[in-house]
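Have a look at the structure below, then the notes.
Here the complex is missing a single protein chain, while all its other protein chains stay put.
Naming follows writing order (A and B), and every chain is counted from residue 1.
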Amino acid sequence: MIKTPGRISGGQILLGDTDLTKLSEEEMRQVRASQISMVPQGAINSLNPVMRVRDQIIDSMLDHNLGLSKAEMIERANAALEAVELNLKVGRMYPHELSGGMKQRACIAISIAMSPQVIIADEPTSALDVVTQRQVMQTIGRLQERMGSAVILIGHDMGLMAQFVNRMAVMYAGSLAELGSVQDIFTHPLHPYTQMLIESLPVLGNRGVFKGIPGITPLLRDLPPGCVFNTRCPHVMDVCRHKTPVFKEYTPGHWAACHLHEK
Amino acid sequence: MSLSYLLRRILLVFLIIWSAATLNFFIPKLTPRNPLREKLLEQASRSGYIPPGFNEMVKSYEKKFGLDQPVWKQYLTYMNDMAHFNLGYSISNFPKTVPELIGQAIWWTIGLLTATTLISFFLGTLLGALMAWSRSSFIFRQVVPSLLVLGAVPPFIVGLLLIYLVAFKWQLLPLGGAYDTTNLPTWDFSFFLDILKHSILPALAFILTTAGGWAIGMRGMMVTVQGEDYMTFAEAKGLKNWRLFYRYAVRNALLPQITGLAISFSYIVGGSVLVESVFRYPGLGSLLATAIRQLDYFLIYGIVFILIVAIGIAMFIVDLIYPLLDPRIAYEGK
Partner (left out) sequence: MTAQTISSPALPIRKNESSGLRNSFRYLRRNRQLAIGLGILVFLILFSGIGYFYVDKNTAYALGAPAGKAPSWEHPFGTDGQGRELFAVAVYGIWETLRIGFIAGLIGLGFGSFLGFSSAFFGGWYDVIVRWVVDVLLTVPGLLILVVIASTLDNKSFTLTRMAFIIALTAWMGPARTVRAQVLTMRERPYVMMARLNGMNSWGIIFRELVPNLLPYLGASLVGSVTGAIFATVGLAGLGLGPLREPTIGVTIYWAMGQNALLRGMWWWLMMPILITILIFIMLFLISAGLDEVANPRVRRTI
């Protein structure tokens, strides 16, 4: 799904034992939604405006050789709607008849309908108000426990992350900065970028003082040499400007890419 | 379908027909001369004799555009006539009436235009969709677009070119007409084939020139639709390529095309008048060209009126179909 001029330059994507980068376009299509599914970012515009919600759940099953009859598919679609706490009537409605939160739930219903092993949720709540955000995240959490799938939550809201995830990776300008359990990262952040992200969270009782990260992200086609964060890092050293730091394990399960911690 | 949508559409059709009738009434009045009367007298004096019933025609004309009554009263009488499709007599085909002549010709026009418009709309829309679809073959993305230039040329000019090349130089198809006039029309299969053979060139003149416009419109919409979030999500759903293309991309890009169809009837009908007269196809266009040559005013005004009424009705039909395709429109009136 990467559009030109983007391309996969290297590496592996492992799901169980299969390397997804080696699959043909058709094999990859079969994997999508049935094994890896996605919860989209802009749920408002992610549903086809001229199809009923239930038909949008079913059509993805139709294209995946599940060997189900029409009635069984409808049953599964209804089960998915129930799982995301939507009324079955919603299945017969068009997207423009739903509210923002309902649309997001409908999108989640589509992505869990075939019980995938991995669910990629790309900022699933960024377009919702705070109350709905919380409800939607709780739904995702419950579903995860029930189906036993892995959820990859992508987002910039550190508060949300702290509540929801177990293991967390911090990325900056296209490369990994830090990886570890939520406890490790929030108690002992290694990378300066992570530290500053956590500090930028508003704290109760400390009104009016917000900390941001000065500067802007570099252009991805024009990255600085050495560590990509060197233009904004408060602890920048000479070595950061010409040598790319290695991503390595400092304490068990806690990885980072920063010269500060290298000996 | 909401009531206010329906009412607005009905009002539009009504206004179109009303303005056509009013135009027909007032434009002849704007000239200081009285061309209708002049023509009647000229016709009568040139042919040397006054055909039986001619006086009655002059009287009905006097009554319709009568000089003895105030304009608003003339207008009301005229409108009443129009509402009853009482379009008067043809001057050059007296004692035939204008509705009679139109009745003979209109089915040829409706048949030709319906068939060619539908073919051109679907062909052009499909080509346009394939041109914009990122997984189409090289031919659709690079070669077909250069054919769009044909859409710039008026249909009757392409018709003339086809007549010269296909009918005259290579003698593959007949030069014009709707059927072989040396045979008596018999309603069997060979007559049907003959009609088909005669309609190929006029239809081709139309399709070649109008399909390009549909293709350009569709391509633009497809580019927009492919950037929508629901296309990305649909791809993540692992749908087959054809389902992505038809049910998601084309289905959504089609909606503005349908609106375009309603607007384009005026261009299609305007163009058909010329195409028909070039091919001597016995529809309303040829009838109009003949009427102009013979200065048969009642016939000219009658044909123009009927054509505009037909456009209004065709638009209304499209407007009724549209809400069936777009579930959102039904709620627009709320």
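Annotations for the structure displayed:
Operating definition for what follows: a contact is a pair of C-beta atoms (placed from the backbone, for glycine too) under 8 Å apart; a residue touches a chain by one contact, two chains touch by 3 or more.
Just so it is clear, the model here is predicted, and its values are computed rather than measured.
Of the listed positions B:Leu118, B:Ile139 or B:Ile263, the one in contact with the omitted chain in the full complex is B:Ile263.
Counting the whole complex, the residues of chain B in touch with the unshown chain are 12, 15-16, 19-20, 23-24, 27-28, 30-31, 33, 35, 145-146, 148-149, 151-154, 156-157, 160-161, 163-164, 168, 175, 216, 219-220, 223, 263, 265-267, 269-270, 273-274, 277-278, 288-289, 292-293, 295, 297, 300-301, 304, 307-308, 311-312, 315.
Quick note on the criterion: only the chains that are shown with their structure count from here on.
With centres defined as mean CA coordinates, chain B is found 54 Å away from chain A. On the side of chain A, the complex with chain B involves touching residues 1, 29-34, 37-38, 40-42, 44-51, 59-60, 62-64, 94, 96-97, 107, 110-111. Interface of chain B with chain A (complex): residues 228-230, 232-240, 243, 247-248, 251-252, 255, 325-328, 331.
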